[in-house]
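Read the structure below first, then the notes.
Removed: one protein chain of the complex. Kept in place: all other protein chains.
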Amino acid sequence: MPSLFQRRQFPAALCIFQIAFILLFSLCAHFNEHALPDNKSKVYVNTDYPLFQDIHVMSLVGFGFLMAFLKRYGFAAVSMNLLLCAFVSQWAMLIRGFLSTEFRESWSFTISIEEIMTADLSCTPILISMGALIGRFTPMQFVVMGFIETAVCTVIEYLIITVLHCNDGGRSLVTHAFGAYFGLAVARTARKVRMISKRGTIRVVGEDAFDDNSEDGIDHSELFSMIGTLFLWIFFPSFNAAAQEPEDARIRAVINTYLAMTSCTVITFMLTSLTDRHGRFNMIHIQSSTLAGGVAIGSVANAILQPWHSLLIGGVAAIISVFGHTHIQPCLRKSFLSVTDTCGVHNLHGLPGILSGVCSIIIVLVYDPSYYGDSLHQIYPYFAGGEKQGDRDKYDQALYQALAIIIVFVSATVSGLFTGFILRCGCVNQMNDPTGAHAENAERAGFYYGLPQEVLWRSMEMQREMQMRYRDHESNEIY
Amino acid sequence: MPSLFQRRQFPAALCIFQIAFILLFSLCAHFNEHALPDNKSKVYVNTDYPLFQDIHVMSLVGFGFLMAFLKRYGFAAVSMNLLLCAFVSQWAMLIRGFLSTEFRESWSFTISIEEIMTADLSCTPILISMGALIGRFTPMQFVVMGFIETAVCTVIEYLIITVLHCNDGGRSLVTHAFGAYFGLAVARTARKVRMISKRGTIRVVGEDAFDDNSEDGIDHSELFSMIGTLFLWIFFPSFNAAAQEPEDARIRAVINTYLAMTSCTVITFMLTSLTDRHGRFNMIHIQSSTLAGGVAIGSVANAILQPWHSLLIGGVAAIISVFGHTHIQPCLRKSFLSVTDTCGVHNLHGLPGILSGVCSIIIVLVYDPSYYGDSLHQIYPYFAGGEKQGDRDKYDQALYQALAIIIVFVSATVSGLFTGFILRCGCVNQMNDPTGAHAENAERAGFYYGLPQEVLWRSMEMQREMQMRYRDHESNEIY
Partner (left out) sequence: MPSLFQRRQFPAALCIFQIAFILLFSLCAHFNEHALPDNKSKVYVNTDYPLFQDIHVMSLVGFGFLMAFLKRYGFAAVSMNLLLCAFVSQWAMLIRGFLSTEFRESWSFTISIEEIMTADLSCTPILISMGALIGRFTPMQFVVMGFIETAVCTVIEYLIITVLHCNDGGRSLVTHAFGAYFGLAVARTARKVRMISKRGTIRVVGEDAFDDNSEDGIDHSELFSMIGTLFLWIFFPSFNAAAQEPEDARIRAVINTYLAMTSCTVITFMLTSLTDRHGRFNMIHIQSSTLAGGVAIGSVANAILQPWHSLLIGGVAAIISVFGHTHIQPCLRKSFLSVTDTCGVHNLHGLPGILSGVCSIIIVLVYDPSYYGDSLHQIYPYFAGGEKQGDRDKYDQALYQALAIIIVFVSATVSGLFTGFILRCGCVNQMNDPTGAHAENAERAGFYYGLPQEVLWRSMEMQREMQMRYRDHESNEIY
């Protein structure tokens, strides 16, 4: 029988965190003037509430169901996704508050529609990292990871956007790229953590994918995953437009993202058919690579003034993403790195995120600053002639954009490795059951470490299922 | 062979109702000036249309799929949900119109975006009551119930909000609490109505839940249910903000609801793990208790001026809701009451709704009226000094808030019992098949009483399925 500590550390941790959050909110958080009485203006129509709702759908339905292709793990994915959203958004509101100038002056910060929207945006990196790790980590480990990652990620975002005045309008670098590389680094360090059911019930994207596809074609896991894909696809323009200003930048962000998504999708279908010996589709590409365009356009969605540039970036993103699935993913696993990326976030968020950073360098060099007129200093605040008395020309700005990429990559990797080490130590519970295929042990592992029970259940069913599996495979051998 | 009356009363009833609705609309309903020609203003951006759409998603997708965890009954739940939404929203528009001052003066009432939004809000109580009864009632019974409940509920809402000037901004009392207790009362009276497939194919929440969970982990019922949960979770701020004014109250409602949801979700995950001997999750808690925060904050979402108060209320809601699932639900069934609550609406809407009423008492006592400035009389219209020449101080108002709780509870229970008696009488068709497990009878029951056919189908499959079931159970006995 496991110790009380082992069985109860998860609820205990949540309890402590939530109480701490409530205390911190009671000390520091208050409403802003819009939410306070006697506010005459019809502010609602000017708030970002509709955008907030779009992003809300993406975080909860989009990311949640995107991970639901895991046959037996679908419910766990969706529910952990919900927990992390609720947990992280409170924590993010607090950190953003502590970083605000208002807090430095008055030891308190405001909560408004905008704050809850940015809090939602802050959930994304954690959900992305989760995608790289799901199937191997316990809820406890995800909560600890979310706590650390949110803090680091928010500080890095503050550094890049507010201190270094880099342009990352759609947050592709500080959200997508950071989340992906953080997750991969954790996966690297914690690779010793036995992967549940490597016997095939969790599909690691890119590994015997095709075989799995035909499997998944039967039950409906893939269709649930498409729910996630479609809602992410639909609301991606809102995601990239959320943090933009002024208004014209927001509208550009919407249109550019939409255009990039469309061309990215067409090219993805082209490549998925091209990369198959018989010209068939690969569901993994359709589920993830079709979204790469939205990620790749993110950092420059507010800066692009030519529609066809967006189409071009979308196409390149599709190529990189599919290439990542077919060639880089396997290397990551086989090579000395031996990083297992469950949902292939590296190909959906990592590489396109870096591409987005590269685009931001190219765009600042290619476009003449004069094009932007007065908007210039809202996109590149530190350009010469702005309120901030900046002294940059386009070449300086390009260097800063490059610096941003390096900072994100390094900070994500280092903090990820660090987090991974913490999550490895025994006190944070984990599934170190050597022979998980064996019902009894798997079960005990579950009892010890508070797994979502269908995982537990699954391990017990495994042998029986495996037998059926093998039977099926024989009949499918032709693939 | 059943009588024509038995087989055709359902379509006949719908036909009569719809014709009556059309006649009443033709007599009394007209567009308001915004919808009439020659309206120059760009009113669209000021309408509540986006809020209406959010609530629309909640009623149809949210509530529909929340009930889809019923293995064989998923489609019936979703389609009955759709029928009741379409049926009730017309009926609610009419009743609200008849209660309007305009109708008293001119014998006609207006239809505008706001009316269709409030009509959507009026669907909620019926959908909640349905959740307590689904699996035992025929479509005919649900239609009759919807017809009666809508009338009663709308009148009670009118009484509490417009006549007694109580603050129930998010309608938690008149919508959630009313719907829940109405449904439970019906379930009590109509408990003689045999429950289809109590043999396990309909999971009664709280009853051998865990066993069922592991079952549901295999097929995807639980994931469909999560679709409902997530869309309710996402749009709950819109639900609580819909009926608020002025603008600042609406923004407070959004933020307070959001905060309450987040803390409620974290505490729910804590408790679901804590209440399990082995620290595992219980899907039922995750699917329903995570939403309790939004219900509990409803009545006071517009009145709370401190973010942390919302977090606190959310946490308390989670505790009450999970406690309800684990302790009250079984009592309700076993005790002399013997009320069977299929989806556990008592724990998601009933208890948190009452909690919301209690909070509205506390808040009015705790907060100094002066905080609200001019907004005071929009939140508590009858406070001294308002347009309505009210003479209440905070203590009077607190009494009125308490009165509201009592009125809702009593009226819901009484009207529910009354409705239950009507639904029991033979003329309204019902499934009174004594030995429903037996294929032939179940089938005949179906033929007689126009069940959605998969229910029928299921009953036929039952024996075969039961056998498989029992086999599985042996292998799962360990749980």
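Note that the chains are named A and B in the order they appear, and that numbering of residues resets to 1 at the start of each chain.
The rule is simple: a residue touches a chain if its C-beta (ideal position, glycine included) is under 8 Å from a C-beta of that chain, and two chains touch if they have at least 3 such contacts.
Note that the structure is predicted; figures quoted are calculated from it, not measured.
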{"item": "Touching residue (missing chain; options A:Tyr158, A:Phe269 or A:Phe418)", "value": "A:Phe269"}
{"item": "Options A:Leu311, A:Val364 or A:Leu423, residue touching the unrepresented chain", "value": "A:Leu311"}
{"item": "Identified contact with the non-displayed chain, of B:Val78, B:Leu173, B:Ile328 or B:Leu423", "value": "B:Val78"}
{"item": "Sole residue of A:Trp91, A:Phe235 or A:Phe383 that reaches the chain not shown, by the stated touch rule", "value": "A:Phe235"}
{"item": "Those residues of chain B which, in the complete complex, touch the missing chain", "value": "7-8, 10-11, 14-15, 17-18, 21-23, 25-26, 29-31, 34-45, 47, 49-50, 53, 56-57, 60-61, 64-65, 68, 72, 74-75, 78-79, 82-83, 85-87, 89-90, 111-113, 116, 139, 219-221, 224, 227, 443, 446-447, 449-454, 456-458, 460-461, 464"}
{"item": "Residues of chain A in contact with the chain not shown", "value": "45-46, 50, 54, 210, 213-214, 217-218, 220, 222-223, 226-227, 229-231, 233-235, 238, 246-248, 250-252, 254-255, 258-259, 261-267, 269-271, 273-274, 278-281, 283, 286, 290, 305-308, 311-312, 315, 371-376, 475-476, 478"}
